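The structure appears below as structure tokens.
One chain of protein is taken out of this complex; the other chains stay put.
Chain lettering (A and B) follows the sequence in which the chains are written, and residue indices restart at 1 in each chain.
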Amino acid sequence: MAKRTKKYDIFIVAAILLFAVIMIFLNLLIPQKGIIGVKVTIDGVLAVSISQDGLYPVEKDGKHLLTVEFYQGKARVKESTCDNQICVKTGWISNTNQTIVCLPYKIVVEPIGGKNTDGVDIITW
Amino acid sequence: MVKSKKLSNISILTGIACAMYVVESFIPLPMPLPGVRWGFSNLPVLLAAVLDYGVLSCAMIAFGKSFIGGLLSGRIASATFFMGLSGSIASALFMGWLKKHVPKVGTIGISELGALLNNTVQILIAGLILGNSKAVFYYYPYLVLIGTVTAYLLAVVSNIFLRSMNHDAKV
Partner (left out) sequence: MRAKDFSSISKSTVLIFSMLGISLILLLFIIFSKPLPTYEKSEIFSLGTYVRIYIAGGKVSSKSLLKIAEKEIERLYAKYSSNIPSSVVYQLNEKREIECDEESLFLFQAAVNVSKITGDSFDPTLRPVLMLWGFDDVNSSKRVPSSYEIEQVLPFVSYKFIDIDSKNRKIKLLKEGVTVDLGGISKGFIVDRVIDRIKEIDPKATGFIDAGGDIGIIGPKFGNRPWQIGIRDPFSSDPAKLIDTLYIYSGAVATSGNYERYFIQNGTLYHHIIDPKTGYPANNCRSCTVISDKVMTADAYATGLFVLGIDNPALEYFTKFGVQAYLIDNTGKTVESSGFEYFRNKVK
């Protein structure tokens, strides 16, 4: 009877498992806190999608509206030209169920990826 | 094997793969990732590979399953559809090739390597389409782990098939 499971198979399984475990460790070593990126929409239309650290100005029809900052898994509106400044006061968001909303400009900064760490579906305020 | 018989077997395998493709999307994954699936529908592809139906037959089953399964589940032409399609065709070609040219690798080895390639290609395509490489690669090792488990199960099932079909006589 020919052996269906051959010696190499065990090596292959071991190698793949080792590979996956090393990758997971590497992932854990790199601080993967918070969210992976954010998308910024103006009245439902995607303005910019962010996944690299940095400052991102958001404009509409050539007028500067606000600046979104993304840094190490957190995002915030750094400054805004709107009246009530609620988006700026919201501060950093780092959880998938959070959003930053600028009502006057109809801008939403919404996380993509990442984990919902507090498990809450909705927030009443 | 007679050509028509082989053809009919391939079509049966394709049909089963389609059904499994639809069903496996109902089985929840330990983590919610768009477009990621268990990969149970690769069983018929693996069977075709270990039965030595040839590289092309394997690829045909893989294409058929992704295309018809995509039609059935309504995911056709979406990003996840292209991810699955390219992944399963690449792994099908690779598995068929392994069986033909690398006799030292057994069923488990073929299945595991196929799953690894499948996941890798899917992730690469996802990175290309979504353009968000960081997010996508974060999940890659977990995908590989899931793939290893599934591939092992598939290999065991395939071996049971081979045994009941008394395939040893030929090998």
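Operating definition for what follows: contacts are C-beta pairs under 8 Å (C-beta built on N, C-alpha and C of every residue); 3 or more make two chains touch, one makes a residue touch a chain.
Predicted model, so just to flag it, every value in this text is computed and none were measured.
Q: Give the labels of the shown chains that the missing chain contacts, considering the complete complex.
A: Checking the complete complex, the chain left out touches A, B.
Q: Could you tell me which of B:I12, B:V102 or B:V149 touches the chain that is not displayed?
A: With B:I12, B:V102 or B:V149 as choices, the missing chain is touched by B:I12.
Q: What residues on chain B make contact with the chain left out of this view?
A: 1, 5, 9, 12-13, 15-16, 19-20, 22-23, 25-26, 28, 161, 164-167, 169
Q: Even though one chain is hidden, which residues of chain A still touch it in the full complex?
A: 41, 43-44, 83-84, 89-93, 95, 97-99, 101, 103-104, 106, 108, 110, 118-125
By our rule, only the chains that are shown with their structure count from here on.
Q: Measuring from the mean C-alpha position of chain A to the mean C-alpha position of chain B, what distance in angstrom results?
A: Taking the mean C-alpha position of each chain, the two centres sit 31 Å apart.
Q: If you look only at chain A, which of its residues touch chain B in the complex?
A: Going through chain A, the ones touching chain B are 1-9, 12-13, 16-17, 19-21, 23-24, 27, 32, 36-37, 49, 51-52, 112-113.
Q: Taking the complex as given, what residues does chain B use to touch chain A?
A: 104-109, 112-113, 116, 131-135, 138, 140-142, 144-145, 148, 152, 159, 162, 168, 171
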